[in-house]
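Omission of a single protein chain aside, the complex is shown with its protein chains in their original locations.
The first chain written gets the first letter, and so on, giving A, B, C and D; residue counts start at 1 in each chain.
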Amino acid sequence: MLLELQDVTLKYGRIEALHGISLQVEEGEIVALIGANGAGKTSTMRAVSGLNPLASGKIVFNGEDISTLRADLRVIKGICQSPEGRGVFPGMTVRENLDMGAYTRRDSAGIAADLERVFGLFPRLLERAKQAAGTLSGGEQQMLAVGRALMSRPKLLLLDEPSMGLAPMIIQQIFDIITEINQQGTTVLLVEQNAQQALSRAHRGYVLETGAIVKAGTGQDLLTDPAVKEAYLGVA
Amino acid sequence: MPDEREVLLDVDHVTLRFGGVVALNDVSFSLYKGEILGLIGPNGAGKTTCFNVMTGVYKPTSGGVLFDDKKITGKKPHEINRMGVARTFQNIRLFPEMSAIENVMVGTDSRHYTSVLGALFRLYRVKVKPEELPRVDSSNGLVRTWQQVARTSAKIFGLSRHTLEERAGERKSLELLRLVGIEHRANELARNLPYGDQRRLEIARALATEPKLLCLDEPAAGFNPAEKEQLNQLIRKIRDMGYTVLLIEHDMRLVMGVTDRIVVLEFGKKIAEGTPAEIRDNPKVIAAYLGESADAA
Amino acid sequence: MNFDELFGHLGQHTVDGLAKGSIYALVALGYTLVYGVLKLINFAHSEVFMIGTFAVLGVWNLLGADGTQGVAMTLLLLAAGLLGGALASGATAVAVERVAYRRLRQLNAPPLIFLITAIGISMVLSETFGIWQGRLVVGMPTLIKQKVAFTIFGTEVTNTQLITIVAALVMMFALDQFINRTRYGRGVRAVAQNPDAAALMGVNKDRVIMLIFLLGGLLAGAAALLYSVRYGNTRFNVGFLLGLKAFTAAVLGGIGNLRGALLGGLLLGVVEVYAATLTQSNWEDVAAFVVLVVVLLFRPTGLLGESLGRARA
Amino acid sequence: MGLSAALLGMAACQDAGSDDTTDSAACGGKIAIFGAFTGPNAGLVIPSLNGAKLAVKQFNAANPDCKVTMQDFDTQGNADQATPIANQVAQDQSFTSVIGGHFSGESKATMATYDAAGLVMVSPSATAAELTTLGHKNFFRVVGNDDTQGEAAVTYIKNVLKGQKVFVIDDGQTYGVGIIDKVKAGLGATVAGSDKVQTDQQNFDATISKIKSAKADVIAYGGYTNEAAPLLKQARAAGVTAKFLGFDGLYDPGFPKGAGAAADGAVVTCPCLPAAEAGGTFSADFTKEYGEAPGSYGAEGYDGATILLEGYKAGKKTRAELQEWVRAYDKQGVSKYLKFAENGDVDKSKVVIWSYDITGGAFKPQQEIKLS
Partner (left out) sequence: MTETPNEGRLSGVSNFFAGVGNRWRGLPKWQRGIGFLAFVAFLYYLPLLGVPGLTWLRTDSIEGGNNWAGVLFTCAVYVLIALGLNVVIGLAGLLDLGYVGFFAIGAYAVAIFGSTQSPVVKSLQDKFDLAPEWAITWAICIPIAIALAMISGVILGWPTLRLRGDYLAIVTLGFGEIIRIVIRNSTNWSGGPAGIASIPGPQGAPSADNHIFGLIDAKPWYWLALSIVLLVVFLVRRLENSRVGRSWLAVREDEDAAAVMGVNPFKFKMWAFAIGAALGGLSGFLFASRQGFIEPNQFNANLSILFVAMVVVGGSGNMAGAALGAVLLAYLPERFRDFSEYRFLVFGLALVLVMLLRPQGLLPSKRRARELKDRQEEVAVGA
């Protein structure tokens, strides 16, 4: 078991955003979290990456309790999140953003190799390497955010809405890349609006509703679940 | 067919650029009095941006928005509100340290006339009806005497406009809280309300400004099906009260169930417009939402 | 209005102003670094500078500087003064962060609380020196005899002015390179632009914050040395007015923007000298603040805008 | 409510009870002395306080049957701190005379209060000319005013420094402006330029440029050490060789200390007597008591106290009596012959003004400036 959340609750001020989430991610899996806006998907991610303190519960990563570990130290343990809303550093160039991804790494050869790999996955980023990230289009920023996350060579990659605001063709590409990354050995925890895509790629999935998990299953199971279909596609 | 109805809001070839990014690309549509219009599209399609242009938060790069035949662009947000446009926010933006009723009263204030000096000196007096006079109801003798003095002085001098408006605002706010169903939480701080009640409070606060047009930005986000159903009822009730409603929403069931017409945006462009039934069968919309075939884009 | 004097020796006044502004700029960098990352005004920075000047004085007295030493000894004194001043200022800045700000950051206190705390710290530091060193100016040995280094278009540039301006530019350049080219610098910028995302990249925010306080302190220490060389005295409240001007300079250039601090400092120095020349020296502060207001009216985020934290403007 | 009424009654009794503790004694009384005993310019005022303390000590030793006490109040030189102190002293009937203020601002701020209370003020060092023009009958000073000092400075510049082009600078404060205006008026066309600096100013490039452009041979500076020392140091470093003349505000050991070698050759004038010239054994006594020579206004502080002490000795007990005593005083003091003109200024013919020059970081009495 690579990651396990045990009965995690999380609060913003006095409002409880997660009421006791428990989930597991096995090594080598792609796990998708789906749910409507405000269902608690992003809060779950922030709890895992350490951006929000837990109100209660426990997070175990690689057999180690990381519930109170600082976010930057979790990165060193091998958890890297590509934040929602892209979260690139707008004042830095594309290249610098990617370098930021490798902030905790010291193996310059490995970094160079990974840079190659990211540029290979996203040739668009190579074209714009010297451009400030803030001037990129939405899709390009999204690619950059994913690329940047890859640069830290995480054991567990957290992707928050990688398809947001992207054209279908690019969404397709992004998911291809996610699959590819996963095949290269990175475990992926994925939060998605685009349930169709996410579930078809994921090994397993969880459905969140108002801060709690209401359904779990394999990607295919959920994809064919009529309730899921109705909730996300508006068609019965 | 649409031309017979009275246009309330007209979005006219609006384009908006941020730096190099085109957020809205030549978007045009109209909103008719008394209807519920849905504005949908995938995340990042420009719905909220469009909304912000319509409510004066952003100024379009080109094109314009007419409300009630008056130009809305370039007006300040509070002026637009005075013209009759009210809105809620996608990521709830209440005044967290104020109580629920205070939040709504901020809305009612926009229709009141007491000035700063009026609030300070309260010299503008208004004759009041007997039933509006201060009550004498205390059992404590000292307090009772005081209440009698207050009542008599109100009888003779009337009450200040400030006091009357304050009371009217309070009454109306309570009514609105009742309408959205959270009147029992009137005195709780906004930030302590449960999520769903916060969303409802936002709607009450927007209604308090007596708008001609109510814009709801993802009001069902984070709701469970039962809550969505309640919301569905509420929106219909609001429409029946004579408001025009613009609804941005992800939840298809809600949108399909409540709206009269739907406008679909994708990548800052309008890709479809029509009744829920038409939209449901539109291949472009299906493509945009389900991402099944890339060629549709 | 003495236009003859101003335009008769415009070059001279400009050089004077640039030299004066260089010191503003170095101190302004301290404000700008902290503001850029933490969005708070470190009011105690003026005392960081003050302590630097006293450290320089202490080091010089310890080494027996008396203004008659030879070239080698002068260089040694300069180096020792730089070391002493930078260490003292840097240590003070870091200590202020640890003692006062860290806890407030943990409490996520609003900026106003930081401001008052900083004012308190500032009072404690300057009063300590006021009691210890007296409240009058304390003279320092003259290390470098002022001489005309070169004359250009009839403008005499003295050696100390030259040293001040060049040193300020060099340090500014070095800092710019550090921030823009090194890994640590990237960390600083990352925290400034998006602290959450920076944490997700493994940046230790506490360490970055300590680093910027240290950097600001080191630069203030360097400024203290230049100040000591050029003006040859200090005082317990030497930092107050200078800090105020430096902060003004930082805002003028666009707070959070390193190059803005340089530009703002130099501009402010020149404006002040011009104003003092045109009228009388006691109008220079008015001129400084009027320029600030005018600039902010037309460019609400300063001349160059905010840079380190541009994302969140 | 009943309780607070009772408290009110008690308080009324208590408050009224703080009067005439002195009437029981046959002789003696209480003096208040106020001034900037802390703060940046305390160095100018401490000698005067010490001088007065010395006088009281000597007096009490010599007259065990006529005890006089002196209470000091620190104003830090601020007018707004001096005002409540004046209220305190005015209301405390045990105080029958006042020494102070030491600076002009605090004197101006409080003289109306003391006047209303009938308290005599004997100032050792408040020199602003206007103080004796405001119509208060209770104010006397044992020191020459700025007008006189300004005149002396003009004489000195003309006759000793032989200045042809004088550059005048003041610090924009009451004291500096007052004296510099007088100097300007006295020098007329020989003033080649002027500038005003401000408190805590650090960089004087603009002023120095103006001095250079004016090709001045004498600089006259009205103000205090904190600005004068850096100004002089920077001016010398920039190659300004004009002679530097300051006034009593710079007669402070901090000035040569702050300006360092640049202060050598600078001259200050002061309406105060060199220690060695003081009458009697004052200088020796002072040095013995405090371990240092009386600086600025030490002798004046001593004189101010002595005038009042002799009044107590002569059996004057009330505020009015003491005020009359001071008005009629006519005797040689240690600093000068003490006799007051109608407005409270020391008789102009008795004013003593000396110039001091700085050599090796210390003030050396140079000569007495005779007013022509």
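The definition used in the following text is that contacts are C-beta pairs under 8 Å (C-beta built on N, C-alpha and C of every residue); 3 or more make two chains touch, one makes a residue touch a chain.
Note that the coordinates shown come from a computational prediction; the quantities given were computed from them, not determined experimentally.
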item: Sole residue of D:Gln88, D:Thr190, D:Thr287 or D:Thr318 that reaches the chain not shown, by the stated touch rule; value: D:Gln88
item: Among B:His13, B:Lys71 or B:Arg93, the residue in touch with the chain that has been omitted; value: B:Arg93
item: Residues of chain C (touch criterion as defined above) contacting the omitted chain; value: 35, 39, 41, 100, 103-113, 115-117, 119-124, 127-128, 130-131, 195-196, 199, 204-205, 244, 247-248, 251, 255, 280, 282-283, 285-286, 288-290, 292-293, 296-297, 300-301
item: Interface with the unshown chain - residue positions in chain D; value: 1, 4, 7-8, 10-15, 37-38, 71-74, 78-80, 83-88, 90-92, 105, 108-109, 112-113, 115-117, 128, 130, 134, 172-174, 176-178, 196, 198-199
item: Missing-chain contacts mapped onto chain B; value: 55, 57, 76-78, 80-82, 86-87, 89, 93-98, 102, 105-107, 109-112, 114, 116, 119-120, 122, 140, 142-143, 146, 162, 165-166, 169, 189, 191, 205-206, 208-209
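Here is the rule we go by: only the chains that are shown with their structure count from here on.
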item: Neighbouring chains shared between chain B and chain D, ordered by label; value: none
item: Chain-chain pair with the highest tally of contacting C-beta pairs; value: C-D
item: Chain nearest the overall C-alpha centroid of the shown protein atoms; value: C
item: Euclidean distance of C-alpha centroids - chain A vs chain B, Å; value: 34
item: Geometric centre distance via CA averages, chain D-chain C, whole Å; value: 38
item: Multi-partner residues of chain A (at least 2 other chains); value: 134
item: Residue list for chain B, restricted to those that touch at least two other chains; value: none
item: Contact graph of the chains (line, ring, star, complete, other); value: line
item: Pairwise chain contacts, counting only pairs that touch as defined; value: A-B, A-C, C-D
item: Chain B residues within the chain A interface of the complex; value: 19-21, 42-45, 96, 191-192, 194-195, 218, 220-225, 250-253, 255-256, 267, 280, 287-294, 296-297
item: Contacting residues of chain A [partner chain B, same complex]; value: 13-15, 36-40, 134-138, 161, 163-169, 171-172, 193-194, 196-197, 209-210, 230-235
item: Partner chain C, residues of chain A touching it in the complex; value: 49-51, 70-73, 75-76, 80-83, 87-92, 96, 99-101, 103-104, 134, 148, 152
